[in-house]
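Removed: one protein chain of the complex. Kept in place: all other protein chains.
This part shows subunit A:
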């Protein structure tokens, strides 16, 4: 039962992290390797603000700070290497190093802890659930549903999907794709900052914060066939593999197993996890 709970919790964490990555990758073809750097900036902002103005204010301000940082990065750097995936990866990777080390200079390498805004636990199905972790699961589900609703039912979502499908045509149809792209990147970064604070109370906080989450999240994004349900499935599958291996084998092998699963899945399903494929009749 503890394993199951752990799997659920890890899935929620992974999904929270990978949503921001997926938004930015899907729309801008930017692989944001600085995602965890932004999360680190977020969590340290939360550490500064939280004790004075409260946890949730801290989370909001963290989102604003990382959003502004993201806007600056997009305008000054990433716009210049538009649609060049490798260059954006290297640039964001450099950015990640810079952010991490600036935090290290300012706060030192020591690990810190963040107070939980929601204490306590409750019993259900014969086991103990920590309220805050359940909140995180709810947050992950809400985020996914919000994403789905946003892209399906709103005008903004329609525009975003147009930009994803064909940026040139979208531009010619009177959509300011440049603005849409910038907004998306800023949203992705703000989300990273917010999620950084959300995960603060359940993690050890050091300058290299969430570094271990980046790889599974990216592998999950890679596995998903550019669909929302694919993202959710890959995130959950990789989390289960990770927790399972860490529990029944050694945590060290979990990291290798996660990579192996992702590579094998992509070997079998080169287009990633996309349930719509199975529904189609093959000629």
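The working rule: a residue touches a chain if its C-beta (ideal position, glycine included) is under 8 Å from a C-beta of that chain, and two chains touch if they have at least 3 such contacts; residues count from 1.
As a working rule, contacts and distances are computed from a predicted model.
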item: Missing subunit (named according to UniProt) among the choices "Branched-chain amino acid ABC transporter ATP-binding protein/permease", "ATP synthase subunit a", "tRNA 2-thiouridine synthesizing protein D" or "Sarcosine oxidase subunit beta"; value: "Branched-chain amino acid ABC transporter ATP-binding protein/permease"
item: Candidates A:187, A:202 or A:222 - the one touching the absent chain; value: A:222
item: Residue touching the undisplayed chain, where the options are A:40, A:61, A:95 or A:205; value: A:95
item: Contact footprint on subunit A, counting only the chain that is left out; value: 31, 77, 80-81, 85-87, 89-91, 93-98, 100-102, 104-105, 212, 215, 218-219, 222, 250-253, 255-256, 258-259, 262-263, 266-267, 270-272, 280-283
